[in-house]
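One structure follows; several queries about it will come next.
The complex appears here without one of its protein chains, the remainder shown in place.
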Amino acid sequence: MLEAILLTVSMAATPLLLAAIGELVVERSGVLNLGVEGMMIMGAVTGFGVALMTGNPFLGALAAIIVGALFSLLFAFLTLTLVTNQVATGLALTLLGLGLSGMIGESFVGQPGVRLPRLDVPFLSELPIVGRLVFSQDMIFYVSVFLTVAVAWFLFYTKAGLTLRSVGDNHNSAHALGIKVVRIRYLAVLFGGACAGLAGAHLSLVYVPQWVENMTAGRGWIALALVVFASWRPLRVLAGAYLFGAVSIGQLHAQALGIGIPSQLLSALPYIATIVVLVLISRNRRLTMVNTPASLGRPFVPDR
Amino acid sequence: MKNTLIALAASVAVLIPAVASAQDDPTKACFIYVGPIGDFGWSYQHHQGLLEAEEHFGDKLETAYLESVPEGADAERAIERFARSGCDIIFTTSFGYMDPTNKIAARFPDVKFEHATGYKREHPNVATYNSKFHEGRYVQGVIAARMSEAGVAGYIASFPIPEVVMGINAFMLGAQSVNPDFQVKVVWANTWFDPAREADAATALIDQGADIITQHTDSTGPMQVAADRGIKAFGQASDMIEFGKETQLTSIIDDWGPYYIERIQAVMDGTWEQHDVWEGMAEGHVVMAPYTNMPDDVKAEAEEIEARIKSGEFDPFTGPIKKQDGSDWLAEGEVAEEGVLLGMNFYVEGVDDQLPQ
Partner (left out) sequence: MRLELVKRPQQSTLFSALSPFIAFGLTIVAGAILFAALGKDPIETLYYYFIDPLTETWSLHELAIKAAPLILIAVGLSVCFLSSNWNIGAEGQFIMGAIAGSILPVLFPDFQFWFVLPLMLIMGMAGGAAYAFIPAILKVRFNTNEILSSLMLVYVAQLFLDWLVRGPWRNPQGFNFPETRNFHEYAILPEIWSASGRAHWGFVFALVAAFVLWFMLSKTLKGFEVKVIGQSPRAGRFAGFSAGRMVVFAFLVSGAMAGLAGISEVAGAIGQLRPTISPGYGFTAIIVAFLGRLNPLGIVAAGLILALTYLGGEAAQISVGLSDKVVRAFQGSILFFVLACDTLIHYRVRLVRPAQKAEAAHA
């Protein structure tokens, strides 16, 4: 029972974690991309379509990564090269993604998809609880956990990570030091797009292998909120995604037990819980300040 | 006032076919959907109805539709645009379009309006229609009780409206007719359409011991979970067999095509009249997908009950039935009034859930 519930929680948390970890890198570089939902849905439709046509879900996931990145390139060109407003451009990207994915996916509706297989780690997958939970999951789960750790390491233990953070904290001084601000931001945005694309593919290849319009149903927005929730720290994103997943799944179980609390209140719990936890952990003003990318959302044009 | 309106409507009703036949214009039927036609559920099925009508009438029919029209100010505008763009009959296919439909109908007396699932017919040119989906749910309940080893079914519900509550009750009554101790666990997903959340709800129900899943939400998410977990499930709105070849027992299919053809034909013939239609299996508006993945005797039993409902011999809501709190609702042999059913906000005895009051 516990194992089964934890599995469901990890299923619900994985797409949130992936999209959020990508957006975290983007925001650490000082760019606010509100188009996560749009990139996710593009990943979902591409992943589904390619897997359906080739019969190979791994190709589907790969295609989703590529399309997610390409789609984010549009955002990068507008906000970084043409210095458009990031908030508005991100929202427009979401609008475009929802429309475009619907156009692409019109013929996929009503067709069962191809499920990404589970990868069993020999022997370890036999262990009680953790075996099934940690060593017998689909590829995207492993990627999400690996990426979280890798991003944490990259940001705080590598020189490149330091450079990326310095770009996000103060692009003018980074520029003065000879750092290629725009190039780094391009790469960060592309990484974010790739992650969001893969997160979308998780929905259409693992979670529920099918394609329907708007199937991301607002998860891109939750991912955005999780980055803030985590005060831009990767391991906290992991914690946040699993907390959110746990409360969402927990409320369904509470309902199935028939405890008689209005279901709307139960459905609201994940959102309320997120706010409450954030209030508790962000009271330390100094610590939060240190982690907030100071240039977040601010336009940058190098002086010449 | 009312008389003038009716007189006006009558005179118009006489005029229209005359004009139409004189010019031999195609009749124009217009549809408004609340969701995308790609939802593979409610709006998808209405759109299938449109396509059936197109095929049936060929050149004599022109159609138009708007999808994903939000309930509220946008709906009123969309309906008015249709009314102005020469539609002869407009189908508004969501409950939330009820007031806008009636408002616009007042201003366009020569256009026919058909509103699905509502109860307001304030003008002679507004008709309402709905289907008795609960008939199918009763049959499902019987199958569930026969097929379940645990004696527990999981029910994924959307929103606590009478339609859904009625479905849960019919399912329960069907199951109880086989196994009086049968349990139904209900989870309200608070959405009509979120494949992932519906899948989560199905998983939660299975983890709590349900070994049959049924749903009153629109996506195929729960069916896929059931397939993955190796248990049986019922489809919803459309035939979902492709998503669970070894899983789906049957599915309640909303087939709007025959109704749309009948009503469009009535407009063409000039015989269209206001009515309130609530029809089910007998008229072919509720169709059961083939009974699959079950032993022959269960299949035979299901087919027999379906036949008895179709012939009118049996109504799922026939007494004795008690309410959830144990009080009497229907006496032996008494059949529920339609009005009570259409506003149903109480459970029958045995449902393990509480309705918001």
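We call the chains A and B, going by the order they appear; numbering starts again at 1 in every chain.
In this section, contacts are C-beta pairs under 8 Å (C-beta built on N, C-alpha and C of every residue); 3 or more make two chains touch, one makes a residue touch a chain.
It should be emphasised that the depicted structure is a prediction, and the values quoted were computed from it without experimental measurement.
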item: Chain not shown: contacting residue from B:R77, B:R229, B:K310 or B:K323; value: B:R77
item: Option from B:G49, B:P124, B:G141 or B:P160 whose C-beta touches the chain left out; value: B:P160
item: Per the touch definition above, residue among A:L100, A:L187 or A:L257 touching the missing chain; value: A:L100
item: Absent-chain interface as seen on subunit B, which is shown; value: 30, 36, 64-68, 70-74, 76-78, 80-82, 84-85, 95-96, 99, 119, 159-162, 190, 342-345, 356-357
item: Chain not shown, touching residues in subunit A; value: 74, 78, 81-85, 87-89, 91-103, 106, 180, 213, 221, 224-225, 228-229, 231, 262, 264-265, 267-268, 271-272, 274-275, 278-279, 282-285, 288, 301, 303-304
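The rule is short, and it goes like this: only the chains that are shown with their structure count from here on.
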item: Computed distance of Cα centres, subunit B from subunit A, in Å; value: 37
item: Complex contacts: residues of subunit B adjacent to subunit A; value: 36, 38-40, 44, 154, 160, 185-188, 190-191, 193-197, 199-201, 203-208, 210, 219-221, 224-225, 228, 238, 242-243, 352-354, 356
item: Touch list for subunit A against partner subunit B, complex; value: 1, 4-5, 8, 11-12, 102, 105-106, 109-112, 115, 203, 207-210, 212-215, 217, 219, 248-249, 252-253, 255-258, 260, 262-264, 267
